[in-house]
Each structure stands twice: as C-alpha cells, then as structure tokens.
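One chain of protein is taken out of this complex; the other chains stay put.
Now for subunit A:
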C-alpha cells in the first residue's frame, strides 16, 4: 500500500470504497436537510488537504470523524428535525380516498417517530432494515459490538411501533 493519500489514484480508490457508506451514515444519522452529499465532499476535501498526514488505512476513521464533527458543528447552529428527500409520487392510484388518507397519516407518524429516535438508533436501524446491512457489518462500521447493534435495532423498533401503532 502507498504511504499516504496524496496520489489521485489512492484518493480515488478511497473515494470509491468509502464515500457511499459515509453518505448513508450521514443521511440516516442526521437527515437530508444537512446535505449529506456535500458533507461527504467536504470530508474528502479535508482528507486531500491533509493527505500527507493520513495513512490510507487510517483514512476511513479520519473521514468518519471529520464528517461527523463537520455535521455536528452545522447542527449546533441550526437544529432541525430529521427529514428525508421525498421521492416524486405518481398521483395516479386506484386506492380509495380513505385508504390514501390513512396511509398518509401513517407515514407522517412514522416520520415523526423516526425523528424521535436517537441518531445512533436511527442510523443503526435504517442501515439494517432499509440498506439490508448485516448486524456485524454495522458493528464494524460504527465501531461498536454486535450485541449493541442488536439492542439498538430492537429498541428502535419498539419505539417506532409505540409511536405508529399507539401500543
């Protein structure tokens, strides 16, 4: 392996390996409103600025820590609720108006419930249930134990259900 990140080849390699993972981490943890794509760009640009100091095998840790702190510092200035990018919706359905209403309400409650999770619970839960990542993969990514991942997912599910089903 090369000894630093200052070549375009190594940099591109790192980008291909980690940028999407970092993007998803930031998206689920903090939400679309903080522009996770741009935050990934910022983090990699910091990596490039500091390429002499960061060994390629330390780059992943560097990127996650720097991106996380960049985001936190934005948030401490403007805290808003977790939100997501709404996908374009086809207005054309065969469902009854009651059903559509009920669904919409369910989704509203679900979003509120997602917002009420802790950042750690949300990122863990979403990576598992939506991105299909295995418990062990998430544990490695977040640097916590597999048991802790399972606990968080279970807890997150319980909170979500309580909020949307009113159990």
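The working rule: contacts are C-beta pairs under 8 Å (C-beta built on N, C-alpha and C of every residue); 3 or more make two chains touch, one makes a residue touch a chain; residues count from 1.
Here is the rule we go by: contacts and distances are computed from a predicted model.
Visitor: Pick from "Biopolymer transporter ExbD", "ATP-binding protein", "FecR family protein" or "2-oxoacid:ferredoxin oxidoreductase subunit alpha" the UniProt protein name of the chain that isn't shown here.
Guide: From the listed options "Biopolymer transporter ExbD", "ATP-binding protein", "FecR family protein" or "2-oxoacid:ferredoxin oxidoreductase subunit alpha", the omitted chain resolves to "FecR family protein".
Visitor: Footprint of the hidden chain on subunit A, which residues?
Guide: Given the touch definition above, subunit A has residues 6, 8, 11-12, 15-16, 19-20, 23-24, 27-28, 32, 36-37, 40-41, 44-46, 48-54, 58, 61-62, 65-66, 68-70, 72-73, 75-76, 84-85, 87, 106-107, 110-111, 114, 118, 120, 126, 128-131, 135, 143-144, 150, 153-154, 157, 160-161, 164-165 touching the missing chain.
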